[in-house]
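A short worksheet on the structure shown next.
Only one protein chain is missing from this complex, and each of the others stays in its spot.
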Amino acid sequence: MRLTSLLTKEIIQFSRDRVILLLILWLYTIEVVICAYALSFDVKHLPLAAVDQDRSVASRALLEKFSTSEAFDIAGYPSTMAEAGSWLDGGKASLVVVIPEQFDRDLRRGAVPMVQLLLDGSNSNTAAIARGYTAQILDRFQQEWKLDGVTSAVQVEPVLRVWYNPNQTYTSFMVLSMIALAALMVGVIHPAASIVREKEVGTIEQLMVTPIRIGELFLAKTAPTLAIGLLSVFPSLLIVWWFGVPLRGSLLLFLLLTALFLLSAIGIGVLVAAVSKTLQQALLLSFFGLFPLMFLSGTLVPVESMPEFLQTLSLASPLRYYMDVILGIFLKGAGMAELWPQALALLVIGSLLFWVAIGVFRRQLA
Amino acid sequence: MNRHRLMAVVAKESREIIRDPITVGVSVLLPLVMLFLFGYAISLDVEDVALGVLDQDKSPASRALSDSFVQSGYFRLISDFKTVDEVEDALQRGRVKMTLVIPPRFHAALVRKESPAVQILVDGTYSATALVAANYAQTIVAGFRQPARPSPIQLETRVWYNAPMRSVNYVVPGLYAVILMAFPPLLTALALVREKESGSIQQIFASPLTPAEFIVGKLIPYGLIAFAQMIMVISLGFFWFQVPFQGNLGFLLATALIFVFCTVGIGLLVSTITRSQLTAMLLALIITLMPSFLFSGFLFPIFTMPYVLQLYTTLFPARYFVELSRGIVLKGGGLEVLWVNVAVLLLYTLVVFWLAAWRFRKKVA
Partner (left out) sequence: MAGGGNTAWIIEAQSIGRRFGTQNVLADIKLQISEGEIFGLLGPDGAGKTTLMQILAAILDPTEGACRVLGFDTVKQTASITSRIGYMSQGFTLYDRLTVDENLSFAAGVRGIEGSVFQQRRQRLLAMAGLTQFGGRRAGNLSGGMRKKLSLCSNLIHEPPLLLLDELSLGVDPVSRRELWQMLREFRESGATIVVTTPYMDEADYCDRLALLDHGQILALDSPDALRRRGEGTVFELTTNRAKEVLKVLTDRPELSGLQWLGTVLHILLRSATTLPNDIVQALQNLGQLQPVPASLEDVFVQMTAPESAVQAPAFVPSSPSPDSTAELDVVQLKGVTCRFGDFTAVDNVSLNVPAGEVFGFLGPNGAGKTTLIRAMCALLKPASGELRVAGVDVVKEPMRLRSRIGYMSQRFSLYTELTVAENLSFFAGVYGIDGHPRVEAIAWASDMIGLSGMEDRKVQELSAALRQRLALACSVLHRPAVLFLDEPTSGVDPVSRQRFWQLIQSLASTGMAIFVTTHYLEEATYCHRLGLMYEGRLIAAGSIPALRSGLSMKEATRMETIFMAYIDREKKAAPLTEAVS
């Protein structure tokens, strides 16, 4: 009955706490939506400057291929190389395509004209992709103009099939990644805020004078978080559906593994509360402390593209495994058979964190 | 503005800061942590992509094709599959990120001058790198000629700015903006709100200090800290990460100074509208850290965003400084090219300060 009273109180407090409620709402919805819409690594509408030194039928046909491509937007036709260079300097164009004089004539005669591509390499990712697209455009141009017929070489046709994310948009990844992050943040912030609030106001002292056991208090502070975290899955499913991200795997499995993940998050939250004296400190610590964690776990950039030592470090991050879980279940339709290593890792890390948290909690209050 | 009163405030604020080990510690550590994390971890470079090959032909031509993948340096051959099931399993488990499927009678088709089709299966979950990897794959396949021949049109590529195309060179200059946006506004906001919460601000109200003296006096120490952070980060970027420096250091530092005052001023503005340290912190984080990270062009390119959101990004000063920073460091740009950004930042800073001074009244309510 003591536990029931504690839980009732926690739930009432939570439902009346506007700051934390708004924060959770924000994290799970607006945040996800904005990021999903805005953030991507795709190359689209890249401003391109074309220097057409030939002005022939062939050169115009080639340039048309560029302008109709979704990846590029023709920013203009500078008349000289110097001008094109200044466009690159000023950021007016991210790449310059230079079609030399005699382009048309060289093609008909079977001489090999040289098309120049000047790339702004600042964003290497974009540059690499742009270069690839340019090469492909050239290839398609060559095919259409049957140039290869002259030299009778055979081409191989690549058929690209993208699994699990056929639109290749970053959106699906972003949405799921944000949801995983939100789960982490909520899992950490909620128990931390709840415990530190009582510390700040002084009601913890009052509780210690009553027959309440420390274990009951601990449970009362952490169980609601688990419930909230699991319940929040459902509204985020709405967002997932809105963005057209598929759910190919089992919802039940997802809930189970989310619960395992929340164990770690809650453990971290309790530890944060143990070292914080004010709510502000707790939040600061959560945001800035979780930052490296979030980062190293593959939420923005895949873990594989990080250097070795960081990859090893990421093995300790529960979020890393949860990312695998959420991506696997939603996009790949993975089941327990594929995800059992992650489940095991989550169980081990979660239990460890949880156990340490209980110990610290006890020691602080005793 | 009375110099003595101003210096009194500066002295007090400086002493308080120095004796707060947490603040000092985080001021030094946080930029370092961010720098190293981002510098090392964000690599959008695609290398060593785990590749699997399902060669259903096993001819010299098919082997030549799969070799060309490995030789490109972008891919690392993980396994040779024997069945389609193996492929599915490996992709699902994430053991390979891409699989090349060469159909049977591939060589025969080439000999007969038919264009055989080769499948490239890509795990699209981490679509950023998937995209690039797929791109490379397609380029390699499309350029595969048997027998090897030069193509009718030769493409010569020259990379301006960041010729080695290291993403570190791209990330670190942008990082300068993020780091400066992450911490100084938060510190300044908290500094003022703390006085409000503790009530010591009433003593300030009931004294000869003018709002300008008080505000500037508080800002100077934080501005200096931020500037020191900036210098630390730039030097580390240059010496440790070997980000080449093309432009004028003086110009960069000058614009950095403006940006520092801008961010510090924003923190100040936040503090004039909030009453508790908690709200100040949340507000500062939401309007400075997150946008600077996500919407300044630091990591995610602005030009791919929907137009409305592109407009949204113009609200944030970090966007302008990212452009400035990259423009100076990577492109060696000078004032003639970048003056728009400088002007916007200056204007922004002035407006922010004016607003803050206007809101700060020496009255309790």
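Order of writing sets the labels: A and B. Residues in every chain begin at 1.
Keep in mind that, in the parts below, a residue touches a chain if its C-beta (ideal position, glycine included) is under 8 Å from a C-beta of that chain, and two chains touch if they have at least 3 such contacts.
Everything quoted here is computed from the prediction, not taken from an experiment.
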Touching residue (missing chain; options B:198, B:242 or B:314): B:198
Option from B:63, B:76, B:93 or B:362 whose C-beta touches the chain left out: B:362
Touching residue (missing chain; options A:212, A:247 or A:343): A:212
Interface residues of subunit B (partner: the chain not displayed): 2, 4-5, 7-9, 11-12, 15-16, 19-20, 198-200, 202-203, 205-209, 362-365
Touch residues of subunit A, complete complex, unshown partner: 1-2, 4-6, 8-9, 12-13, 16-17, 201-203, 205-212
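Just so it is clear, only the chains that are shown with their structure count from here on.
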Rounded Å distance, subunit A centre to subunit B centre (Cα mean): 14
List of subunit B residues in touch with subunit A within their complex: 26, 30, 33-34, 37-38, 40-48, 50, 65, 91-94, 97, 110, 113-132, 134-139, 141-147, 149-163, 165-167, 169-170, 190, 277-279, 281-282, 285-286, 294-295, 299-301, 303-306, 309, 323, 326-327, 330-331, 333, 337
Subunit B-facing residues of subunit A, complex: 19, 23, 26, 34-35, 37-47, 86, 88-91, 94, 107, 110, 112-129, 131-136, 138-139, 141-142, 147-148, 150-166, 168-170, 172-173, 278-280, 283-284, 287-288, 291-292, 295-296, 298, 300-302, 304-307, 310, 324, 327-328, 331-332, 334, 338
